[in-house]
Structures are given as C-alpha cells and as structure tokens.
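Mind looking over this structure? Questions follow.
The other protein chains are all here in position, but one chain of the complex has been omitted.
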Amino acid sequence: PSGSMAEGKVSELQIAIHRDENTLTPFTYVTGYPGAAVLRLVFDSLFILDEQNQPLPWMVADYEVNAAFTEYRISLLPGQFWHDGRPVTADDVAFSFSYPLTQSQTRWRRIAAQVESTDVTDELNLTIRLKTGNPDFLSQALTDMPIIPKHIYENEVDATMVGEALGSGPYRLVEYEEGKHYIFEAVPGYFRGDALVERIVMPIIPDITTIFQALTAGSIHATTAHVAPELVSVFAAERDIAVMSGPGLATTLLQINNEVYPFTLPEMRRAVMLALDLQELVDVVLLGHGDPGSLGFFHPAGIFGTDAFVPERDLTKSNELLDGLGFLRQGDFRVDGNGQPLSFELLVAANNPLRIRSAELIAEQLKEVGIDIRVVSLEPTTLDERVWPGFDVSQERNYTLSIWGWSAPVQLRPDALIQLAATDHAMGSLNLGGFASSEFERLAERFITEMNADARKAIIDEMQVLFARDIPLIPLFYQQVIMAYRPAAYAGWVLQQGEGIINKMSFLPGFARAGSAQEPQSDAAADGRDFLFYLLLAGVLGAVIVVKGRKKGHAS
Amino acid sequence: MTCENKKKQLPLALAGAVILSIFLIMAIFAPVLAPYDPHQRVGLPFSSPSGGHLLGTNDIGQDIFSELIYGSRLSLGLAVLTALVSTGFGALLGLVAGFLGKRVESVIMRCTDFMLVLPFLPLAILLAAMLGQGFFQLVLVISVISWAGTARIVRAQVLKVKAKGYIFNLQAIGAGPWYLLRKHIFREVLPLITYHTMLSASNAVLIEASLSFLGLGNPLLKSWGSILYYAQIRNAMLTDSWLWWVIPPGLSIAFLSAGFLLIGFYLEAYANPRVERGQIDA
Amino acid sequence: MQVNWKRRRGTAQYLILILVVITVNFALPRMLPGNPLVFLAGEDVGLLSYAERNELLSRYNLDRPLPVQYVHYLRDLVTLQWGDSFSKREPIWDILWGRVPWTLLLALSSIVLSSFFGAVLGVRAAMNRGRWSDIRLLLIVSFLGSFPSFWLGMVLIAVFAVQLNWFPVFGAYTVGTGYFGLQKLADVLQHLTLPLLTLTLLSIGRYFLTMRYSLIELMGEDYIILAKAKGLPERVIKYKYVMRNALLPFITVLMMDLGFVLSGATVVETVFAYPGLGRLMFEAVLARDYPLLQYSFLVVALIVIAFNYLADRMYAYLDPRVGEEG
Partner (left out) sequence: MLNVEGLSCYYPVADKEVTAVCNLSFDLGKNSMLGLIGESGSGKTTVAWALLGMLGDLGGHAHGQFTWKGTVYDFHSPAPWRHLRWREIAIVPQTAMNSFNPVYTIGHSLTEVLKWHVSALGANERSARAKEILARVELDPQLFYSYPHQLSGGMRQRAALAKALICNPKILILDEATTGLDVITEGNILKTVAGLKKELGMSLIIITHDLRLVENLCDDYVVLKDGFAQQPGSPYIKKLFSAMLQIGKKPKVADVRGVPILVAKNMSKSFRKPGTRKKFLAIDCVSVSLTPGSITGLVGASGSGKSTLVNTLFHMLRPDGGSISFQGKTISSDPSAIKGMQRQMGLVRQDPFDSLPPHEKVSAVVAEPLQIHSLSEGRQKDLKKVSQLLAEVGLEPEVYIDRFPHQLSGGQRQRVAIARALVTNPSVLVLDEPTSMLDATIKLEILQLIAQQAIEKRLAVLLVTHDLAAASLVCDHILVLHHGKSVASGSFEMLLQNSSSSYLRQLLLAATDLKGYWRHLDEVAPGCSGEGVGVMIPPAVSLSVAERISNL
C-alpha cells in the first residue's frame, strides 16, 4: 500500500531487508551491510560519505583540522534533535567518542581508542584531540561514528541493554519485531529537510530468491539485497522494475596461506596468479557484471586503486615459473621437489554459490598448468575457524588455499593493505595468509608517520606494487552492486558506490534524484513464467478432474 | 477378483522395476550415456536447450543433461544406501523393542527419543567438520537422524501385531521371540517397512538438497539435489530456465520414489494375502 | 507394587534422558568449530586486541573450563535466568516468545491438515486396495512428496503469489497495517496458506502410507467384515470404526512429525520468511549462539519428548490389548 502524495512525497515504501539486524542500535546491529547502512537512517554521523564515498559534512556547520592532524575542531549545525525531542549537543558528540571505549563493539571502539580527549566549548562546539596524528580520521572515523544520545547511554554499563534505537537521523525506528520486520517513520522537521518517504516498512526476508519474487509480485518496492547477475536481464525486461548498477567494492579473493610450502615461495604464488583467467571468472560467474581483481587489492575505480595491477593470464610464464621451481610434470600434474604432487585443497563456503563456482573454475584453470586443486566446501563458520581461527591472525591457521571475501568498507580504508599484509598482529589484523615481508614493514611504518596526503597516496601505490610483485593474495573480482526497485513507487534512489541505494541521500530533498516516475519500458516480461503458470494450472485442473471422476465412479 | 488383482499388480511391479532399472542403467553407464563430462564447462552459462545440449547448460556452462545422468549415481546410491542403512537399523530395533518389551524396549525407546530430539543441524555440521563432506558421510548423517522414526513406527505396529491371537497361540506352543519375529511379525510389518524404505530413500535425496539449500551440504557433489539447489539459488524460477533446469531433476526424484513405491506395492501383496477381503467399496 | 516399580523405573529413564539431552544441548554447540565472537564484538572482530578478546570472553564466561560453564548453565536453567542471546542481544525468553506462537501455528496446522488428509486419502486407498484409484493416489501422493521443500515453496510462490497474486509472497502477516480482529485473522491465514501447503504436501505422504498400511492390515479381520454386515454407514466404518484401530502407528507418526515441524521447518520458514523456530535455530547455529542454541533446542526437545511420551502412554488406551501382560 503506497501512494504518491502531493509534492512528490511518498507515504509508504516496503523495502525488504535480507537479514535481521537486531534492535539496530550502534551496539546491537550485526553486519556492515545491510545493518550499518540501515542504521544510518536512524543515527547521524558528523560527516557522511557521498555517492563517490567522499566525506561530506553533515551534522557539521564548520570544521577545522590542525596541521599535525591531531585536533579536529567542529561546530555543529543548530536545530538537530534526538527523536525524543531533546536537542543534540556537543556534549552528545563528545560522549559518542568516549563511551564506545567501555563497550565491546569493536568498530566504534577502534575509533574511540584513537581519541585522547574531547573538549566541549559550548552547546554546539567541540574539539576532538587524537593521541597521534591521523589524516584519515575525518574520512574514516568522523564519517563512521554514529552520534548517540548521552542521556540514554550515560548510565548504561552494557550498551547492548539499550533496546531502543534512539538517534537523531531522518528516520525514527518505531517498531521492531525480532525476525519479522522494522518500521521507520520520517522525523518531521529534520534539520536537512523532511524526508521524502513518510514511512518505511522493512520486512525481514532471509531468502534472496524470495525477495526478488516479492519484488516481481510488487509486494515490496526495493530491497537491501543486491541483484544476482542472472537477474539483470530479467529485470531489465520487466516494465515495472528498474535496475541501477555501479562498481562493487566487496572483494572476492583467493586467500593463500603464505606459510605453507610451496606457497611460501613468491614464484609459486606468482605462477598460480598467472595461470588464473580473472576475466573468465567475471564473464562466467558474474556474467560480466563485475570487474576482474587488481593485484593491488584496491578497485581500479575506487579512491586508491589503479588499473595497472589487473593481471593478464600467461600460461607460458606460469609454466616456466613452475618448471623453474623444479616442479615438473608427471602425467597431468606436477610434483614438487620432495616428489609430492602439487595437489591442494581449496576451501570455500558452502553457502555462497558464486564462490563455489569460482573455485570450480579456478581448479579448472590451474589444472592447465599442472596444479591439482580439490575444492572443499565448508559450512561458513567452520571455514572461518580454519582460515581465521578465533578471528585472531596470531592463531594457527589450517588451510592452504581458500576463496575469501572482504566487505566494501575495507576498500575505503587507506590502511587496508597494512591490515592485510603487515606482520605485526595488531596492525596486520586481516593478514590471514601470514604474509611477511620486511620491505612491506618499512612501507607500513612510513605510512603511519606520514601526514601529507599526497605522500601517503604515494606510499599506498608503492604497497600496491609490492602486492603485485609478492602476491600475498589474489583478488579475483569485484562484483558489481546492482540494485532493483519499482520506480512507480519511488525513484529518488541514490546509489552510493559499493554500498547500494539504502542510505540517507536516497530519501532527503536535495540529495535524492529528481523525477520520480520512470517511463515504462518494453513489455517482454518473462514468457517462461507464464508458461509455468499455465502448466501448473493445467496440472491442478487435471487433478480436480481425476478426483471428480473418481467420485462419480463411486456413486455409480 | 484375486486374479484381477494379481494381474494388475504384476505390471505395476514391472513398471517399478523398469523405472528403477532405467535409473540403474543410467548410473552404471553414465560415462557412456552422458554426452559430456558434467564437471566440464562445455557451453555458455545459462544457455537454452539446443541440439548440442539437450537440457541446456547451467550457471557456469556445464551440460545439464550430463549432470542429470551423472547425478543419478549419487542420488540413487544415496537413496538406496541410506534407505537400507536407516530402515534396516530402525526396523530391526523397532521389531526387537516392540516384541521383547520390558527393559530392552524402554532402553531402545529412550534412545529413539534421544535421536528424535538430537538437534540435526549442529550435528550435521559437526560430523561434516569431523569426517569431511563426502558421500559416505552424507549417508551416515542422514541415516543417523532417520532411523529413530522408523524404529518408533515399526515398534508401534509390532505392539499391535503382537496382540493377535495366532501369535499368542504360537507362543503357547513354544515359539521363541526370534522365531516369531522372523517368521510372522516381520512379515506382518514388512509392508510398513517397505514404505519406510521408500520414504527414506526419497527423503535422503531431499535432505541432501535441503542441506545444500541451507549452505550446510556439499554442493560440489553432482546429484539431483545439487542441480536443483543451483537452479534455485541462481533464480531459475524467475527466468525461463526452470523448464529445463528445474523440472527434469525434480521429476527424476519423483520417479525414483514412485519406482520404489511400485515395487513396495508388490511386496505388500506377498506379505498380506487377504487382499481381496473386506474392501468396503466393493 | 509391581506397577509402581515399573512406573518409577520409567520415570527414572525419562529423567536420565532429559539430563542427557540437557548435556548434549550444552556440549554439541560448543563442539562445533568456530565461536560466537563475531556477534559479541561486532563486525570488525579482527581488530580486537588479545587483551580485549580475553576480556570479552571472560565477560561471557567463555574462558572458563567447560565443567564450570556447564554448572553455570545448569544453574541458569533451573533458576530460569536464561539470559540474553549472543547474536540477538535480547532476552532468550522474549525471542522464544516471539517465535513459538508462529511456529506452533504453522506446525500444528500443518500437522492437522496433513494428518487429516493423509488419513482420509489413506483410508480411501486402502479401501480400494489394488485398484486403479488406490494406485493413482499412491503415485500422486508419493510424487508430490518427492520435491525438495525449497523447490515446492518457490513454485507455489511463483504461481500463487507472483502470477495469480492470491497469496502474499512472504512473512506471517502484512507488516505495518493496523489490522485487528477478523481482518488480522484473515491476513494471518492468507500468509499461512502457502507455507502450510508446502509443509502439508511434504508430510502428507507419511500419514497416507501409514494409514493405508494399517488399514490393509486390518481389512481382513472378521470384526471389520461384521461391522459392514451390521449396516453401519460406510462413512462410519471407514473414518471412525476402522481408523480407530489404525491409530496406534498413526499417532506415532503424528507425534514424531511434531518434532520435525517444530524445528525442522527451517527451509520452508526461510523460503517464506516465516518467523519460526527453525530459522531461528539455524541462524543461532551459524552464529554459534550458545545460550540461544541450548535453550531453544531444549524447549523443542522437551516438547517432543513430552508428546512422544504421551503417544506411548496412549498406546494402552488406543489398543487395550497392548500393555497387558501376555
């Protein structure tokens, strides 16, 4: 039930969310996507990321950063209120940057840990002082940290006990039923203008196929779920459904355990890399709706990436490298120096068909250079436990190769490569392959102390070069973010790169796209389904006739 | 009427046998019958049926027809093996429990109670983590969870049969429990056991598919269930491809269990000769 | 005296069973690879320092030796202080309360429907044993029961929800409406239809076959033949007289099915986004949410045991010859 109201406003939208994100407070939500994304409808942050993931002042009227990147002076825009009517003050902001330290929620805690002190000047002004200078604090932390109401949290020892999601964002969470739905209502008099959609109803639908059935049926108007590649053409042909797409930032990669022979040898890793045909992966698995991975990890279209590191397949070179290592062919496959066949297990999560398919393709591709890959699918948490035991890279890993993935925010972090490859367990907290390189360590140290933006970018480029040379891991592809929605219901959607269309900008005047109703497209709607329908109808009719016939038989 | 019945039942049993043997032949001669290696990508992903690919190709371009033929190996094997193991074990315990009664019975029954409430999903994960995710592990997992049901039902039926006068009579003239179980009780519950064998056979195939659906199975095994799983997860229902991707494996599973049922039908006539007695609609 | 002893032994056995179940529900989740850290620490769990991780573990008593944890669990269990779920961040009681009614609605109605139709069709088939109508029914029922549940669910959605728009695609009710009273009821029933149909089609086969078998086994009995000679209406003989005798195995199937639908409808609940226990448990398993797992499994286990116990007790009532000395 929705209807366009006057002035292009919409009274209600049904947006399916593909998993339960608990009470949707900063301390109870579960995943970065869709959890944190939806959370931002309710909670504001000082800055937000715009369409291109560039920081944009939001709650902030004016700000100033000192040269050492240790002091961030911020003055808030007036007229901001919590959903319970109290005004948002600098005090709340300061509280938001200290309170998470007492909590176990790591994402906020990590930010708060950088803060040495906060200095509240008056109602609307404060200064945040960092322990060490960090030029990325604005883009990484100030855009991220949700501002929470001090009066709600201040006496709470365990923040997860606060069930009510009370923020200052454009939407108020009015109802949450565990496992069933969320309902949001636009907050009147929001300081950036009244939201264009009065009410958002988010049913929780765990099965993606069901979500798209519902979208086809018209019972939902949009969804947090990304459209599967094979559906793009289907939806494109569908009159009532529009599709929006952009590069994806979620990275699917071949994680290599650098500590397991022969992958301890960079040549071996390089040989594997050269034997892979990433474009084929994209074409077959993603049907072209994605981009092949860059060895420098960062998406070429992203902030830090360049397309210089997208590898080309080169079987001859790969073979040469392997031969050079003394891994000679014996029959179909090669054997290593100890006479052991080059045969490895490739672990993959059993719940992710794209990754399973990728693994199968990789096995096929590596077979061509004489490497035997046995794909093993594992229940996701079991896989985690083998690749990333205890989520602690210092613990003993138990795998050789695995198809792994990092979510979109990792692509946005300037220090992503350090996390992925630094030897130090605290810094290289995502270094699942146990990559160790003194050269890289030096780069990392330089990066941390460097405050100049351009110099930092240069170091990142150097790191990417090193990645492309030593190959600690092999990024396979970045799946495009494709979103589908019913334009007749609402068309103001803004696609944030790598994330999707569920964000504040989609709903706020001045940010949302103009021109709501879209022209209906061609009506070549899936004939197959019509056929299915008639077939089943015939089946039901047949059954009815049979039963009736039997009854008659009885009567006589 | 007996004559009619017999005449009618023989072709049925034959039909069942034919269906099963077709699948069996499919399984045994898969390499000969299948046009392609089902693990090989031989066409464009998601292509429609054509001369080269009778049932089109799947999401990465493997030939669905070949997948189907090779799938019969695993599905048939899984169905038969699980059915035999779980019903065999379950029926045996059910018979013993129902007939011997007393302490044996209550111990066995508490075991079945326990099996019935044993949480299946964690168990499946645990066994998969400990034993791996191969074919035999799958057989084991599915058997472990399904024998208890058979045991309970068989036991309930045995209790009923045990109360019959002729069993009482035979006991009186010295028939021991094993003798009675073997010669009479087993025979009386044989149709029920056959049904359960058939049900567990098709159930095994379904459980395998469902495990895949939940991301707990092994979608790498080429089975009918995994073909369906990919069809489902790659949204075959929203495109045209359901016609050649979803219907054939679905029908195969259905025909397999129909085949088993028809055979069971014949067995039942053997176990209970009073076929023509007491048909109320006569 | 003797009876008394027997009963006491029976009770003891059930106590042991329940204790074993309690223990297994404690141990099994903890034996799984992985841990619930990701839900305790949020998404950036990899950034936890060593000390932070330890602190977190100790806050939830996860660093204690298992026996100690077990004792804690037992204590919480009996004092009914079940605490919060790791992944849901809500009291387990509340979570269960939010789910159990829906599960019961789905489970019970599917059991009622499938047992009813299974029984009726089973009687029909048995009465026509060996004839075409029997074989036809047998084939249809076995055929329908041979499709994977997710597949069946999807087909139903595609036809009845998307194409015909007769039923909603997902959920247990329309979200965000002010329905109440009859309107609400109609809405809930509408949402119930498709998942119910799926579950029913799936489990009808068992009832059908069990009923058919039990009847055929009875059909030759002299008292059934006499019942007909007594001029009782056919309907009465079929659906009352004869069915009563077939109840013993039938009830067994029924009680067992209950356990299955309570916790095993995961797939159907997922496909239809139905907020039942099955999906909850499945998510809890993936999350390694120990407390939620152990208590929800326990609740289901107790319900199942209770019903099977009931079934056992009913045997003697259902067939007075059973359970007497002989």
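A, B and C are the chain letters, set down in written order, and residue numbers restart from 1 in every chain.
As a working rule, contacts are C-beta pairs under 8 Å (C-beta built on N, C-alpha and C of every residue); 3 or more make two chains touch, one makes a residue touch a chain.
The shown structure was predicted, so the numbers you read here are calculated from the model rather than taken from an experiment.
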Chains on display which the left-out chain touches in the complete complex: B, C
Contact with the hidden chain (one of C:R75, C:R244 or C:R313): C:R244
Among C:I22, C:V141, C:V175 or C:A227, the residue in touch with the chain that has been omitted: C:A227
Residues in subunit C touching the chain absent from view: 220-233, 236, 241, 244-245, 318-321, 325-326
Absent chain, residues of subunit B that touch it: 1-3, 163-166, 168-176, 179, 183-184, 187-188, 271-274, 276-280, 282
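In this text, only the chains that are shown with their structure count from here on.
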Which of A-B and A-C has more C-beta pairs touching across its chains: A-C
Whole-Å gap separating subunit A and subunit B, where each centre is the average of the chain's CA atoms: 42
Interface hub residues of subunit C, defined as touching at least two other chains: 32-33, 154-155, 157-158, 270
Multi-chain contact sites of subunit A, meaning residues that touch two or more partners: 209, 213, 216, 379-382, 529, 532
In the complex, subunit C residues that touch subunit B: 9-10, 13-14, 16-17, 20-21, 24-25, 28-29, 31-33, 127-132, 135, 138-139, 142-143, 145-151, 154-155, 157-158, 205-206, 209-210, 213-214, 216-217, 219-221, 224-225, 228, 234, 237-238, 248-249, 251-253, 256, 259, 263-264, 266-267, 270, 281-282, 285, 293, 297, 300-301, 304-305, 308, 312, 315, 319, 321-323, 326
Subunit C residues touching subunit A - in the complex, by the definition given at the top: 32-35, 37-50, 52-53, 55-56, 59, 84, 87-90, 94-95, 98-99, 133, 136, 140, 154-155, 157-159, 161-165, 168-172, 175-177, 270-273, 275, 279-280, 283, 286-288
Complex contact set, residues of subunit B against subunit A: 39-41, 45-46, 59-61, 125, 128-129, 132-133, 212, 214-220, 230, 232-235, 237-243, 281
